[in-house]
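Since the structure comes first, as structure tokens, the remarks are kept for the end.
One protein chain is absent from this view; the other protein chains keep their places.
Coming up: chain A.
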Amino acid sequence: MSALLKRSCSHNMLAAIIMLIFICFCVHFQNTAGQFFSSGHTNNWAVLVCTSRFWFNYRHVANTLSVYRSVKRLGIPDSHIVLMLADDMACNHRNPKPATVFSHRNMELNVYGDDVEVDYRGYEVTVENFLRVLTGRLPPSTPRSKRLLSDDRSNILIYLTGHGGNGFLKFQDSEEISNVELADAFEQMWQKRRYNELLFIIDTCQGASMYERFYSPNIMALASSQVGEDSLSHQPDLAIGVHLMDRYTFYLLEFLEDIHPASKSNMNDLFKVCPKSQCVSTPGHRTDLFLRDPGSVLITDFFGSVRKVEITMEAIHLTDPILHPMSEEVQEKTYSYVDQLPVSEIIHQKPKQKDWHPPDGFILGLWTLILLVFFKTYGIKHLKHIF
């Protein structure tokens, strides 16, 4: 028995040593795997959507604008932000302070700012336009500022806010987008290689239902409330008369105000934003589709735009400027302005030459009928007089 024990002891020690070596190897492998999977994005995009219309939904516009402000402050330029606001609150006639949208009571912080660029506004914010922006299937004449020109090395932040329910988000009080449609749109984006990693944040009632159906890889999702819970608004301002922000985005804004472009905060800090004591609803998140560990993902990977700069000391030789020869000949023709209201010319204006169209079917049929009746009554002998 003692010999057995002794042998098992030595076996145990061997097993322990092997285990230790294996663990060390694992840790080392984890580090290299971590480096291998570390974020390989080269550009950042943001799609920020407010889906509610009417003055009493002021808080949704303020939500979207505060995320816009943070994202701009951390470095993403306007050309890489698609901002969709379904109604105009700043220059609304009910706004006692025009051209401002406040997020804090007593008008402390104007999130509208002085150089905002809204890409889709008013009636343009529809489910169709939103899905077209995401998937890139826009008509050819759409200007660049309205397109999401992301590639397979882009990290995209998508923020939605408005009124929602279990499995849908309401757009402008007249149509809805369902969680299945959204998941399919993201899958289209994945198949067309339109994103490297995607962070999806939604601040609506029952927001967690919107990310239940995602099935594409590399998506991380956050929501302000679980299924069956309502997201609540934060505080009203008595001068403006409406609620200014929603709770989740209010605490998200406060969290983001502490972030600067060189900050090392990661996603685990973002998951802790707005616990139940502050938010009343339970924020949720979903990371199972994301390949990296959330602890290694920096906030600035999605909210900021960190560009890698390569400094070169080489000199570049510029070519000579292209000189266009100016026409030196003196123009004999004298130009002149036109009369703005040439009364006599207008009165004697010839009517526009209308294009000739072949006669309508009805007219043809009517004439055929008349001719037939004529020849029936008066006999066929009149025909030779005509032809």
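FYI, contacts are C-beta pairs under 8 Å (C-beta built on N, C-alpha and C of every residue); 3 or more make two chains touch, one makes a residue touch a chain; residues count from 1.
Operating definition for what follows: contacts and distances are computed from a predicted model.
Undergrad: Which protein name, taken from UniProt, belongs to the chain you can't see among "Phosphatidylinositol glycan anchor biosynthesis class T", "MIF4G domain containing", "Pleckstrin homology domain-containing family J member 1" or "PAT complex subunit CCDC47"?
TA: The chain we cannot see is, by its UniProt record, "Phosphatidylinositol glycan anchor biosynthesis class T".
Undergrad: Per the definition of touch given earlier, which of A:A262, A:L291, A:V338 or A:I380 contacts the omitted chain?
TA: A:V338
Undergrad: Of the residues A:P143, A:G295, A:G361 or A:G379, which one touches the chain left out of the display?
TA: A:P143
Undergrad: Among A:E124, A:E181, A:E212 or A:E254, choose the residue that contacts the chain missing from this document, as touch is defined above.
TA: Spelled out, the listed residue whose C-beta touches the missing chain is A:E124.
Undergrad: Hey, which chain A residues sit against the chain that's not shown?
TA: Touching the missing chain: residues 53-54, 88, 90-91, 97-100, 112-119, 121-124, 141-146, 172-174, 321-326, 330-343, 346-347, 349, 352.
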